[in-house]
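The structure under discussion appears below in the form of structure tokens.
One chain of protein is taken out of this complex; the other chains stay put.
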Amino acid sequence: MALLDIKNLTLEIDTEAGWIKALDKANLMVKENEIQALVGESGSGKSLIVRAISGGLPQQMRITADRLTWRGKNLLAMNGEERREIMRRDIAVVFQDPIGTLDPTVSLGEQLEESVPYEFVGSGWFWQKRAVRRKIAIQLLHKVGIKDHVATMRAYPHQITTDIGQKFMIAMALVSQPALLIADDPTRGMEATTKTQILKLFKRLNQTKGLSILFVGHDLLAISSMADSMTVLYCGQTVESGPIQKLQKRPLHPYTKALMESAPSFRVDLAPKSPLVTLPGTIPTLQHLPIGCRLGPRCERAQKTCVQAPEIRKIHDHQYSCHFPLHSKAK
Amino acid sequence: MTTILSAKALTYVSEAPRRFGRRKHEAFKLGPFDLTIEKAETVAIIGGNRSGKSVLARLLCGAMQPTDGEIIFHQDAPHSSTAAKQQWQKQQVRMIFQRSSESLNPALTIGGILHEPLKLNTDLSYAQREEKIAAVLSQVGLLREHYFFYPHMLSDGQQQRVAMARALILNPSVIVADEPFAALDPSVRSQTVNLILQLQRDLGLSFVFISHNLGIVRHIADRMVVMNEGQIIEAGRTDTLFRWPKHEITQRLISAHQSLIPQASDGKRLK
């Protein structure tokens, strides 16, 4: 069953040039117990999707969607109260910069204990409650792989390293025992050892706790090592989605292929120092989005019909939207 | 292969920050170690946080002065005086910073930014400088029109190209880059990698760079230097190091990277 189901989500931003569709009919589905990766370069609108899910969009943005549901319940029809309740208990978000999102003036232990929902604390005198909170906090720290809980709980955000910080953020996110964890580029700029640790932690949480994870980022190497399925986003359009093995073995959209090839580690036969395959040009800015398929100007397979947005086509659970996918012969 | 740059017993000790009423923090110490860079080779520096990679890069290009030891540039300077020699050496080793957006002066046009190193280091006339700038812009894959642009109008990838142009404009023989790929998107990153490879082929540049991305390191680096806590713990040819890492930390880094690569096992990749 789908935990989170997004169908044709359009998000418009009010700019000087009028309303611009930053997300154009984006689709995303996160099933229970799966790690779904949302892949896109900067400006592809992946953070906007996260914001649309978590609510609280600023005035100059408006969203419309055929479906934006959480466990079958329409998120768009909910009032603020119900929405917050879902965000408080069911969905947790881990941000890119762990240390920047923590309160610098409060010790980590206090921050973690404070975020324990009152339902878990039970009744009792305040010192009993405090002990329970502390116990839950320590358990959580152990769960995410922080062994030295005493030092960590006592530390302030500026005293910890990035990997402890990211683990701590994950602990903070897990405190309400959510069903879905949204991780917004959590391994950006990390060195290999730390990154692997964090990724393994995600994988373990997914396997042992049945936690669904929406992993947002563009590090394909990290994603392919842990995710079950993947959705590729380009300039606010969903270009391809499906199980990760299928996408990896046979990408159907030219953009997915280009992304895959941009990571030299994926290529078995790549000679050292040979040029990498890339798409020409750069990601267009919001003001200069092409019509139709937004990859159009950068795509070598583009033809006349590409000025119309392609429909979603399906091969089993592998979806793509391209007029001239890679398995068809270009005429 | 000729050695172009070598460091002998290079040491750098940072002053410990003085804090009132607290235990003295340990000073950061780099080195001493030796390092050589050959002509037209690519050297990657990898290592964890606070391992001294950035300090090493800055020492190499002269942005920081070593506490002890020396950096020798093995190429005859066309000048005889010591000061001119030093200045010339600085021109020969150029640096590219991690965030190109911050390394470009926001108040100047691209043209103005590129004029600066020429004005300070050469005796070219205005017209000659213009010509040189146009040549360098096309070399890094930008247009002549970009001369009139301000940095904020360019995308990340284009800014990185401008930073590259700025480094190249003095015809250096070594380029030192501090995480040039970290802030870039995958497709732009590949473009930049291609650009560097091509420039290296065309101009015979030596390229020293810091990176976390072992995939790219493996792809473009000839040699690798692994650092930890201010020391070089292992150095050698990339292939060798990837296949037979000796030091424990290198092993950990390499195996962490390999564990992410799907299907393709080691043997298959290297066949």
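Which chain is which? They are A and B, in the order written, and residues in each are numbered from 1.
Assume contacts are C-beta pairs under 8 Å (C-beta built on N, C-alpha and C of every residue); 3 or more make two chains touch, one makes a residue touch a chain.
Criterion: contacts and distances are computed from a predicted model.
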Not-shown chain resolves in UniProt (candidates "ABC transporter permease subunit", "4Fe-4S ferredoxin-type domain-containing protein", "Tryptophan synthase beta chain" or "Gluconate 2-dehydrogenase subunit 3 family protein") to "ABC transporter permease subunit"
Touching the absent chain when the full complex is considered, from B:Arg166, B:Arg189, B:His219 or B:His257: B:Arg166
Quick one: say which of A:Lys147, A:Lys249 or A:His288 touches the chain that got left out. A:His288
Kindly state which of the options B:Gln158, B:Ser173 or B:Ser190 is in contact with the chain not pictured. B:Gln158
Contacting the left-out chain: of B:Gly48, B:Gly62, B:Pro180 or B:Gly215, that is B:Gly62
Pick out which of B:Gly69, B:Pro117 or B:Gly236 touches the chain that's been left out of the picture. B:Pro117
Contact residue for the chain not shown (choose from B:Asp34, B:Glu102, B:Glu131 or B:Glu248): B:Glu102
Those residues of subunit B which, in the complete complex, touch the missing chain: 61-63, 87, 90-91, 94-95, 97, 99, 102-109, 112, 116-117, 120-121, 141-143, 145-146, 148-150, 152-153, 157-158, 161, 166, 191
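The definition used in the following text is that only the chains that are shown with their structure count from here on.
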Rounded to the nearest Å, the gap between Cα centres of subunit A and subunit B is 32
Help me check something: in the complex, which residues belonging to subunit B touch subunit A? 46-49, 155-158, 182, 185-191, 193-194, 197-198, 212, 214-216, 218-220, 238-239, 252-253, 256-257, 259-262, 264, 268-269
Along subunit A, where are the residues that touch subunit B in the complex? 41-42, 161-162, 189-196, 199, 218, 220-222, 224-225, 248, 258-259, 261-266, 268, 270, 272-273, 275-279, 282-283, 285
